[in-house]
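Note that one protein chain is taken out, while the other chains of the complex remain in position.
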Amino acid sequence: MTDTQAGGDVRLSGISKNYGSFQAVHPLDLTVPQGSFFALLGASGCGKTTTLRMIAGLEDPTTGTVFLGDRDVTGLPPYKRPVNTVFQSYALFPHLTIYENVAFGLRRRGIKSVKKQVGEMLDLVELGDFAQRKPHQLSGGQQQRVAVARALINHPQVLLLDEPLGALDLKLRRQMQLELKRIQTEVGITFVHVTHDQEEAMTMADTVAVMNGGRVEQLGAPAELYENPHTTFVANFLGTSNLIEAEVVSTSAGKVVVSAADATLRLPADRCATAPTTGGKILVGVRPEKISLLHADEAAQITDGRNRLTGTITASSFIGVSTQFVIDSPVCPDLEVYVQNIERDVRLVPGARVVLHWNPEHTFGLDAAQDIDAGVETVGESAS
Amino acid sequence: MRWLRRNIVVFAGLLTLAYLILPNIVVMVFSFNNPAGKFNYSWQEFSTEAWQDPCGVADMCGSLVLSLQIAFFATIGATVLGAMIAFALVRYRFKARGAINSLIFLPMAMPEVVMAASLLTLFLNLGAQLGFWTILIAHTMFCLSFVVVAVKARVLSMDPRLEEAARDLYAGPVQTFLRVTLPIAAPGIAAGAMLAFALSFDDFIITNFNSGSTVTFPMFVWGSAQRGTPVQINVIGTAMFIIAVLIVVVAQLISSRRKHSAQSK
Partner (left out) sequence: MTATATAAPAAEPGVVHKRSLRRKLVPYWLLLPGILWLVVFFALPLVYQASTSVQTGSLEEGFKVTWHFQTYWDALTEYWPHFVRSVLYAGTATVLCLLLGYPLAYLIAFKAGRWRNLLLVLVIAPFFTSFLIRTLAWKTILSDSGPVVDVLDTVGFLDITNLLGMTDGSRVLATPLAVVTGLTYNFLPFMILPLYTSLERMDSRLHEAAGDLYAKPSTTFRKVTLPLSMPGVVSGTLLTFIPASGDYINAELLGSTDTKMVGNVIQSQFLRVLDYPTAAALSFILMAVVLIVVTIYIRRAGTEDLV
């Protein structure tokens, strides 16, 4: 099998794609290690699907080279590449049965006896009883599994997944995320997964590349990206971040001290994406769930050495596991704070004066010379 | 009275339907007539004579066979050429798209008599022998655009990812076309072909100009309107009507049963 061969990485070298004068993908170097679950994450139009299609061979790159292992496949048409795709909305052949859909790739490669393989593959995705049905007789989740089976049966070196769960409802999507992860672990094939859903990318992938405007903004393990975003786009697109514009007061012994309005905040120098210079600007970020919230009357309880801010609650919404507060503070008019639903303080209602505090270690710093709202999901843009 | 007003659309619609169907009923009834003179326009007495001898009129069945032959070949020609154009229009980018679209649209936006007359000037200038071949050429020409429209609609509604999926699954261009594109576009191609067949079979004006002394079935009916209309014309008309309706009904039944059995599986 090709998939067990050493050096089966997917390597993109200087690859780019232009449509007329529009540059969909800027020259890009990317290596997807063999056997990994790799996610390309970004909003629609960020170039992630184009990148995927260039790996599949469905799109010719304007410049650059695609390597599968050591082999240059840039000039190969899709039907000669050991790569298969699970398409968005599946693209199951409506005129063929499930059985024939799954057998399609094997038959095209001239394999005569496909019965055993197709049967096994349908069992793997738990659709053995549906072999003789047509795609339109299956539910969305079942169609999705057929699409996976149809691609996997060919034992591709790389499986490409283009928004494979986009058409499913939330509950089914969760279920299929785990299912796909299980299959990937079982077969050990490299998965390259394109999605706009940050939660999906983080749940499933070993490595996530966040794309924006045809470029990879940051690449890393999900936790690494989440805890240590390097750009405002990543900070905002992956979860929610409170970003505060601040001035650097001093840098010493790995600690950076900054001031914003009436507050003084500290953060570790090694969590700054840009080298802070005294007197310069910096964006200070902290995740909403890292922040603790206290009514102003109890401000004295807060131990020294924690970052603290004051403010007024402007909105709160109770969502079961937690309560989400929006706080108007002198440093930022809409700080978000998520409070675990353990013991609820009934005084924390809109209008109440509060103190926010958190461990300085949980603070990160970003270059101030970028759009502070980049990557924030706005109404209407949020894809389901 | 209020009931009447609320259902006025239904009455108006049914009246229109009656207007549409009335001539077919007349044709059917008069296929059992035994006319007094040469023309079958007024009712005399019931007779099944024409039904017992449908080909009893000189040259009529020959013209019918000729019309079927021409319709058959014109359908094949127009469908192949038209489907190719439709695929190119939907699936590819190329220059002069606007001009090609106009060239396809214009034959449908032009009175038939203009096409008929101009084609005749071409044939006269080339010194072509009018007959079977000129009719076939003409029919293929004017059916082509209709096939393009029918096939284009179907291919447009087809997800381009299906073809990409086929290529991704090791099907080369030819395999992709044969195994995926063609089967999925088949209903559109069939619709276009049926339309072409009907248009060609029933065409009179273009045939009238370009047939020379060759007589298709519509030409035969036209001639008989001058010389005398045999009852057998009504027999053929009625038979065609019944056969076509039967085909439609059977096709409907099959498709609905297939849908039904598929759901209950």
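Going in written order, the chains are labelled A and B, and every chain counts its residues from 1.
What we mean here is this: a residue touches a chain if its C-beta (ideal position, glycine included) is under 8 Å from a C-beta of that chain, and two chains touch if they have at least 3 such contacts.
On a predicted model such as this, the values are computed, not experimentally measured, just so you know.
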Omitted-chain contact residue, chosen from B:S42, B:Q129 or B:S157: B:S42
Listed residues B:N24, B:Q129 or B:S157, member touching the removed chain: B:N24
For chain B, residues in touch with the removed chain: 9-10, 12-17, 19-24, 26-27, 30, 41-42, 81-82, 84-85, 87-88, 91-94, 100-101, 103-115, 117-122, 124-125, 137-138, 140-141, 144-145, 148-149, 152, 198, 201-202, 204-205, 208-209, 217-218, 221-222, 225, 229, 233-234, 236-238, 240-241, 243-245, 248-249, 252
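As a working rule, only the chains that are shown with their structure count from here on.
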Footprint of chain A on chain B - complex, ascending: 159, 161-162, 164-172, 175-176, 179-180, 183-184, 262-263, 265
Touch list for chain A against partner chain B, complex: 56-58, 77-80, 83-85, 87-89, 91-95, 104-105, 108-109, 132-134, 137, 150-151, 154
